[in-house]
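What follows is a short report on a single structure.
Note that one protein chain of the assembly has been removed; the remaining protein chains are unaltered in position.
Which chain is which? They are A and B, in the order written, and residues in each are numbered from 1.
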Amino acid sequence: MQEKMTGKEPLLEIKNIFASTEDLTILKGVDITIQPGEIHAIMGRNGCGKSTLSKIIAGHPAYKINQGSITFKGKNIKSLEPEERAKSGIFLGFQYPIEIPGVSNLEFLRVATNARRKFLKQQELDTFEFEDLVKEKLELVKMDYAFLNRSINQGFSGGEKKRNEILQMALLNPEIAILDETDSGLDIDALRIVASGIKKIANKENGIILITHYQRLLDEIKPDFVHVMANGQIIKTGDCKLALELEKNGYEWTDQLSQDS
Amino acid sequence: MINENLVSNVVTEPYKYGFVTDIETEKISKGLNEEIIRLISRKKDEPEYLLNFRLKAFKKWQKMEEPNWADLGYKKIDYQDIIYYSAPKQKEKKSSLDEVDPKLLETFDKLGIPLTEQKRLTNVAVDAVFDSVSIATTYKEQLAEHGVIFCSISEAVKEHSALIEKYLGSVVPASDNYFAALNSAVFSDGSFVYIPKGVECPMDLSSYFRINSGDSGQFERTLIIAEESSTVSYLEGCTAPMFDTNTLHAAVVELIALDNASIKYSTVQNWYAGNENGVGGIFNFVTKRGKCLGKKSKISWSQVETGSAITWKYPSCILLGEESIGEFYSVALTNNLQQADTGTKMIHIGAKTKSTIVSKGISAGKSSNSYRGLVKMGSKATGSRNYSQCDSMLIGDQASANTFPYIQSQQPNSEVEHEASTCRISEDQLFYLQSRGIEFEEAVSMMVSGFCRDVFNQLPMEFAAEADKLLALKLEGSVG
Partner (left out) sequence: MKIIDYITEEKINLSTNLSKIQNFCASKLRETPLPKSQSETWRISNKQKLSSLLEYQYDLNSYQPNIPSYLTSKKAIKINVGNANQFNLKENDWQIKELNTKEINFLIEEKIINNNSEPTWTNLLNHSLVSEENLLGIKISGENIPPLQIFCNSKINHFNAKTLILLIDEKTTVDLLQVNLGDKNSSLSLTTYVWLEKEASLNHGVISLGNGTSNLLNSLDVVQKIGSNYKLSTIQMQYDFARFEVNINQSEGGGHTTIRGMQVSNDNEQIGTYTKVVFNGPKGYLDQLNKSLANDKSHSIFDGSIIVPKNAQKTDAAQLSRNLLLSNTAKIDTKPQLEIIADDVKCKHGATITQLNEDELFYMRSRGLTFAEASKLQLKSYYKEIIDSIPVLEEGLELLNHLIN
């Protein structure tokens, strides 16, 4: 279905995935292939399985893969722990970033960054070196250094939490980033900041999956592919025109498609 | 779901201070009676008043009943089956460290408390107590230059008798409770600190308590006096070998702060906790109390309690002086079948007194962890305030966390505020950290130390690092 074949090894290949949580099957055969440099958008109604897809890629323990495979850079990652996936370059931007009282944001970012750097066989950063790096990345999301001295996401506004997610993405420098409704709950200024942050991180080597309900994020970041999900499956794939069509016609016509398939 | 076993594994760590020092000791025979008390007193060559103090306490103790209100389930202690005095055999009087048995020095080396001049910790003076006696105190001379007295309590009885006679038992009277009475009758050694007027103690003082013998109890007594406008920071550490019997530790700590004086007392308690089936471990029944006697005096307790089979301990402050301040910061971690019942009493008597209580309990395994506290506003404590916060973290569904705060007020112009909450490490929090590449173990340990952060911030620098390490150690283990 995807036209842009480069002949290179795909970055991420999801094949016929069936997944469930608490005995409820949510994904019912999802296929998706992402090449380096590609931006994909996944759209669909609440409960269609978008977030579940993102969680199984990141390895959330509450979700079980019953069938199918997930291959990251040619390697099956199904049995990897979440932290192993993260270190190897998979990043999930949470729809609802978790608050962790008492744990310093700065400390958290440094430990995470160094875990990734160690995996990449780069030198780990001491506190001073890290401070320089994080200051540079803070620019990207227009965050104040003071945020780093607070506990992880605690007392952050919705916009601040999402910016903190993009900051983490910038620091971890992932090869594949799944951003789960990063645009939800943001006002237009915050959306622009987040979008410009994502654009600066995107490059020819990495791949990005944007999970969203709305067109407005896609106005800022143009996806190469748009997938529409319904009832645990991808029912239609197209280019950015598909998103516009969706915006115009709403999700009702996808119901039709989902029944057809 | 979170694999509960994984989390529990993380909080289980072999006890690394469990070795026994093979040393010849001088022990008196088991049991407790008037003759034993006279014997202890004689061995220590004590003045008459102290012997009387002991005998009076013993008479009171005989009439008292062992408390059972703390909900602690344990096998009845046979007080006649305990050795009340045990000391490593040494030459008469140690004039210098060179004469201390190398085995003892080695023991403290292994515990990370080197005592010899070359290796001793910089900026911390240490009084090392081995079973019933103090074996060495470092930096004594340097401290003496500032007029600070830091020595074993036995030595203080001889050299500073007036102070002992005046203050011993003035904060914790012998009749205070069952274990305080027992301690008053049989206490063998401990530390004595005297900070003269206007002196800021130039270094942290520290006592390290080591129980080595399996059949003797440890009954140490600590007395700290801070004269007007003086300050001192005192640290206490404890370990014991692994025995499959229970050893009784019943200490008494008394603090006295005069006008504008400030005492900070920090404890990292890591007595042997018994094995995963609850066999062995120390019974830690301790009475710690400070008296803010002077105006604007301040006593601050911080404790990190990770060891002992049973802990029963309520470091308290009697806020007598106007505008005096009491603080209690506590982290208690229990695992397996450990039981901890700890908290504080803040007794506001003087006007404009303030107290703060921050307690963090972490219960894992089948352990039981209780906060029990009393805040009392007396009728003259006008303009006084208390703030308490007690948080519990539960790991696994077998552990229990209880909160029993008791608040009593007789003074309308005072404020008392208490908050408590319970949480656990949520699956989502763990996943969030893991999804950023942080290992499971490290994620758990990060969250536990984040939970305790308010308390760790209160510990002296050297101790904060040690406490964090200790907790991390407890959290270290095989995953999966």
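Throughout what follows, a contact is a pair of C-beta atoms (placed from the backbone, for glycine too) under 8 Å apart; a residue touches a chain by one contact, two chains touch by 3 or more.
All values reported here derive from a predicted model rather than from experimental measurement.
Shown chains touched by the undisplayed chain in the intact complex: B.
Interface note for the absent chain: among B:I28, B:I77, B:V279 or B:A420, the touching residue is B:A420. Listed residues B:L394, B:L433 or B:M447: the one in touch with the omitted chain is B:L394.
Looking at B:T107, B:T306, B:T403 or B:S435, the residue that reaches the missing chain in the full complex is B:T403. The missing chain lies against chain B, touching residues 69, 377, 379, 392, 394-424.
Here is the rule we go by: only the chains that are shown with their structure count from here on.
By the touch rule above, chain B contacts chain A in their complex via residues 1-3, 426-429, 431-440, 442-443, 446-447, 449-454. For chain A in complex with chain B, the residues that touch the partner chain are 58-62, 81-83, 85-87, 91-92, 94, 97-98, 100-104, 107-108, 111-112, 115-116, 119, 151-152, 168, 172.
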